[in-house]
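Apart from one protein chain that is not included, each protein chain of the complex appears where it belongs.
Right after this comes subunit A.
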């Protein structure tokens, strides 16, 4: 049984349906990527898992629990963490306060997780008193991940973490995601940077026009002539 199992998902915003009949699974410890052209509904699938869209059909189960129809504040308690692409920090609050907000639903801030996050992202430790909005783009992205890791999720949803980063930082970002995955957290990643994402992940989904097009191991998708021509620019 997969950790996350999306089955025949229909979802969108209001009356507008964006994704249709999408199937997706993430096993415990797995690193899964969703790639596809702009407007394919990649982010919508991810937001649907987190209860941020209008659920129109299909089922979403996480750890054997049906979570479709749950609100985001319920979903975080099941063990899913979500890092949105934009607006993923509290800009006027300090780095430390941002992390504290990540653990808002707990009675107190778990010191061991905080230490682990500072170990993983030493720059956040150095800047813990600094206003989050003054951090660089890469540091803000680390802070956003750190915030989501405060609840020690079983599954981390990452929406285009490399977007807007300088090219030399992109590799570093992917390395960090690898490390989070190696530490036991399952990853579901939505990426524009399809080649790099497929190279790193264990399995990839290619989504086109709101529907599943290809599913395979990342390397296999990279090697697939059809996929290369259609989505990876040859």
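Criterion: a residue touches a chain if its C-beta (ideal position, glycine included) is under 8 Å from a C-beta of that chain, and two chains touch if they have at least 3 such contacts; residues count from 1.
Quick note on the criterion: contacts and distances are computed from a predicted model.
> One chain of this complex is missing from the view, so tell me which of "A-type ATP synthase subunit C", "Universal stress protein", "V/A-type H+-transporting ATPase subunit K" or "Branched-chain amino acid ABC transporter permease" is its UniProt name.
In UniProt, the chain that is not shown appears as "Branched-chain amino acid ABC transporter permease".
> Could you tell which one of A:105, A:166 or A:223 touches the chain left off the display?
From the options A:105, A:166 or A:223, the contact with the absent chain belongs to A:105.
> For the chain not shown, which residue from A:88, A:162, A:181 or A:212 touches it across the whole complex?
Among A:88, A:162, A:181 or A:212, only A:88 touches the chain that is not shown.
> Would you mind spotting which of A:17, A:59 or A:131 touches the chain that isn't drawn?
Reading the full complex, the residue touching the unseen chain is A:131.
> With the missing chain put back, one of A:8, A:39, A:57 or A:72 would touch it. Which one?
Hidden-chain contact among the options goes to A:72.
> Among A:28, A:52 or A:170, which one is in touch with the chain left out?
A:52
> Could you please point out the subunit A residues that touch the chain left off the display?
Touching the missing chain: residues 50, 52, 72-73, 76-77, 82, 84, 87-93, 97, 100-102, 104-105, 131, 147.
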